[in-house]
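First the structure, which I've put down as structure tokens, then a few questions once you've had a look.
Every protein chain but one is kept in place in this view of the complex.
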Amino acid sequence: MTLTPEQQAEIEAQRARTQPTFRATAPGIEAHLYRAQPVLDHGFVRVVDYMGDDAAIVQAARVSYGAGTKHVSNDEGLIRYLMRHWHSTPFEMCEIKLHVKLPVFVARQWIRHRTANVNEYSARYSILDREFYVPAPDALAAQSTVNNQGRGEVLQGEEAERVLRWLRDDAMQAYDHYEEMLSQEGQQGLARELARMNLPASVYTQWYWKTDLHNLFHFLRLRADAHAQYEIRVYADAIAAMVRDWVPAAYAAFEDYRMGGATLSSRALDCIRRMLAGEEVTQENSGMSKGEWREFEAVLHP
Amino acid sequence: MTLTPEQQAEIEAQRARTQPTFRATAPGIEAHLYRAQPVLDHGFVRVVDYMGDDAAIVQAARVSYGAGTKHVSNDEGLIRYLMRHWHSTPFEMCEIKLHVKLPVFVARQWIRHRTANVNEYSARYSILDREFYVPAPDALAAQSTVNNQGRGEVLQGEEAERVLRWLRDDAMQAYDHYEEMLSQEGQQGLARELARMNLPASVYTQWYWKTDLHNLFHFLRLRADAHAQYEIRVYADAIAAMVRDWVPAAYAAFEDYRMGGATLSSRALDCIRRMLAGEEVTQENSGMSKGEWREFEAVLHP
Amino acid sequence: MTLTPEQQAEIEAQRARTQPTFRATAPGIEAHLYRAQPVLDHGFVRVVDYMGDDAAIVQAARVSYGAGTKHVSNDEGLIRYLMRHWHSTPFEMCEIKLHVKLPVFVARQWIRHRTANVNEYSARYSILDREFYVPAPDALAAQSTVNNQGRGEVLQGEEAERVLRWLRDDAMQAYDHYEEMLSQEGQQGLARELARMNLPASVYTQWYWKTDLHNLFHFLRLRADAHAQYEIRVYADAIAAMVRDWVPAAYAAFEDYRMGGATLSSRALDCIRRMLAGEEVTQENSGMSKGEWREFEAVLHP
Partner (left out) sequence: MTLTPEQQAEIEAQRARTQPTFRATAPGIEAHLYRAQPVLDHGFVRVVDYMGDDAAIVQAARVSYGAGTKHVSNDEGLIRYLMRHWHSTPFEMCEIKLHVKLPVFVARQWIRHRTANVNEYSARYSILDREFYVPAPDALAAQSTVNNQGRGEVLQGEEAERVLRWLRDDAMQAYDHYEEMLSQEGQQGLARELARMNLPASVYTQWYWKTDLHNLFHFLRLRADAHAQYEIRVYADAIAAMVRDWVPAAYAAFEDYRMGGATLSSRALDCIRRMLAGEEVTQENSGMSKGEWREFEAVLHP
């Protein structure tokens, strides 16, 4: 990550002094505010603003369920109850705003989560920087031979070198031409909105991204998952660490019920019941396809 | 409005001391925080939390448009530019959370604005209070004779008295029976989720409602409008006054371009051009229907 | 349900003849089109239009995953795979439009599902009919003594009679006054937008409701569930039966993975693993609260 000196100075200015507020504050996330957490070779995530804390979730739930929430003895128990029963609206009462710098191909996956507010740097208006994602050697993975969307082993030797060279050199050449096409010295200069299309998907962009805690948890469940592409997972991991500091009780419930949990089908539950009754259950007599059975086994024997 | 002593004490406790925060704060809205602004006979609106301020809108716009925003000399000018050109995403970077107490028939209009987060008091879980909206005498309007959805003159004399008596007595009787049906003394007691259906739409409910500034402006444009039903307009007006204190530059732009502005059709613009060229334009030669022409005249001669 | 003769005639006219179309058609749902399926005492659900079928889900998935979907041998297998892995976007490619007549208190629960398009009958513009939901004797349930939001046994004898009488008589009286307040004979007549607030939540309203299959499944999972209020569950059940005929493969996958499935927490999965390894697991050594354990047991021994 390369923060410019201006950005560094701005962050320090923003953290130089606090303001008094009547609002709920969450000390755990205050410590993160504005600071850039490095991700990949040039990217970062930083919290720019937040609304609410664990208590705000409880407060909203008590408005909804009124006296009905009294039998749950404490806030943590109520939050676990809400998470377990898919009561999502109280979690929507917390909001977070992030500033993210990320490669375009990661941004394209990310934006598929539609329930969020986004302001992205516009390459129609402005000129992109010469910054491209080039994987670290241990992230340079081969295509999986068993999974169409997965990665296999790390590339080695000459193949790895060749790939890295191409990724780097093609990006540099594209950027050289981008600059030369834009140049207005001795020529008119191509429109920015056209020139940008010469740049590869490894180029970095940045945006402000704002979402509520319920939708953020949904994002994290999909993107911090082992099946997510590594390059988006590292962003999800960085955000997850911030959320843990922001709303510790909600995050703990999320980890237990979502990240560490599993949804089992009717057939799978039936197999478990038969197993517990002492029956020998195999794929053949399970009613599941081979793929389903493999996934089911992975849940039982992780 | 009747705040319970517990609510009053809670508000005072919340306003007793501030917390330090690194976040952006908006002094104008801090003054409102938690305080209940009375609306109608038993309702209120109060700000429970907020995120962002005028500067947050500008900040997001500068991320998007980068150097492209430099030619706008100041924040207010940029905010006006964004509003004029329907650049809605920077306004989405501000968020507000309100606690509202309101009659059910108002809540039913309100909820049609879908881009918001809501936690409503649940009458399945809890028992509603004996509070019903009964219009003040000057809000007791007759059906409009020209507009299917509008109001005419204020009812007078015996008719007014009769209407008020029915609204009040039917509500009281329904609530008496609601209580008696729920009672578990000497009987089983009807389920809350069933008993509530005896209560009229004038009964008060309450919710936490959270939305972003862009969607809030859309809500205000429709609901603070002269054509909105009076009983929701007073809520919109109360919220508008808070928003003015929260983001003064954005609110001023909203007032100029949305509340005070008008969208003119291609035909209407053509008529204006002909008028400015000295032509006599009438409904007959305008290409507009009578209804359109009446609305057009109201824009020209308000 | 009381369809008016005009409605009945309209339905017959709409079903009198077909039109040719190049679009995908789903014979199973064509048989339902326009026909009103009675629900509760005066309500109904009817399919007014639909887009797509099982094949449309597969088609969209193959656009997304291209060659990646080739290894799944058939459409049904691919649909099961998509459902199991929470790939929701292909299911969003199907859309359905329903006309629903329902009591207001049911409408208020229903509308909390925000990702849908709604056109509701407006009582600001028009006059509501004298139709109110009065539970059948076997739906007249007591408040649950163990669950704040649940129902207990069915009310009997005098208590049941009293409740039914109040529900019926209060509604009738409220409607009498509604009519008298609106009347313009010998008086001005109260505005419709005000008069309607005298009517109880048991009054029937109606709307057109349009949503995509992914969001419809989410609605059905929550509202066709045993914990949903009976009065909304009967609507969900009626819709589910139509969806089964519309997209049989998708519905079968939904039943297996969602309706009949369960999401188990990290702790619950751990308990299952310990049980399968022969350990005696009890609530005390499970790490779960009593409530969680009770729900876990219900999954293992339904």
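All chains are identified by letter, namely A, B and C, in their written order; residue positions are counted from 1 within each chain.
As a working rule, a residue touches a chain if its C-beta (ideal position, glycine included) is under 8 Å from a C-beta of that chain, and two chains touch if they have at least 3 such contacts.
Computed from a predicted model, the values in this text were never measured in an experiment.
Asker: Considering the full assembly, with which of the depicted chains is the omitted chain in contact?
Answerer: A, B, C
Asker: Looking beyond the chains shown, say which of C:95, C:245 or C:270 touches the absent one.
Answerer: Looking across C:95, C:245 or C:270, the contact with the absent chain belongs to C:95.
Asker: In the complete assembly, which of A:23, A:80, A:196 or A:210 touches the absent chain?
Answerer: Touching the chain that is not displayed is residue A:196.
Asker: For chain A, which positions touch the chain that isn't shown here?
Answerer: With respect to the unshown chain, the touching residues of chain A are 103-105, 108, 111-112, 114-115, 118, 122, 124-126, 133, 135, 140-144, 148-153, 155, 159, 162-163, 166-167, 170-171, 173-174, 177, 180-182, 184, 187-194, 196-202, 229.
Asker: Please identify, in ascending order, the residues of chain B that touch the omitted chain?
Answerer: Residues of chain B in touch with the missing chain: 65, 67-68, 71, 77, 80-81, 84, 86, 89, 112, 148-149, 222, 255-257, 259-269, 272-273, 275-276, 289, 291-292, 295, 299-301.
Asker: Write the list of chain C residues that the hidden chain touches.
Answerer: Residue positions of chain C that touch the missing chain: 14-15, 18-25, 30, 33-34, 49-52, 56, 59-61, 63-69, 89-90, 92-93, 95, 97, 99, 117-122, 125-127, 206-208, 210, 212.
By definition in this document, only the chains that are shown with their structure count from here on.
Asker: Where the centres are mean C-alpha positions, what is the separation of chain A from chain B, in Å?
Answerer: 35
Asker: Averaging only over C-alpha atoms, locate the centres of chain B and chain C and give their separation in whole Å.
Answerer: 29
Asker: Do you know which chain A residues sit against two or more other chains?
Answerer: If we look for residues of chain A contacting two or more partner chains, we find 65, 67-68, 89.
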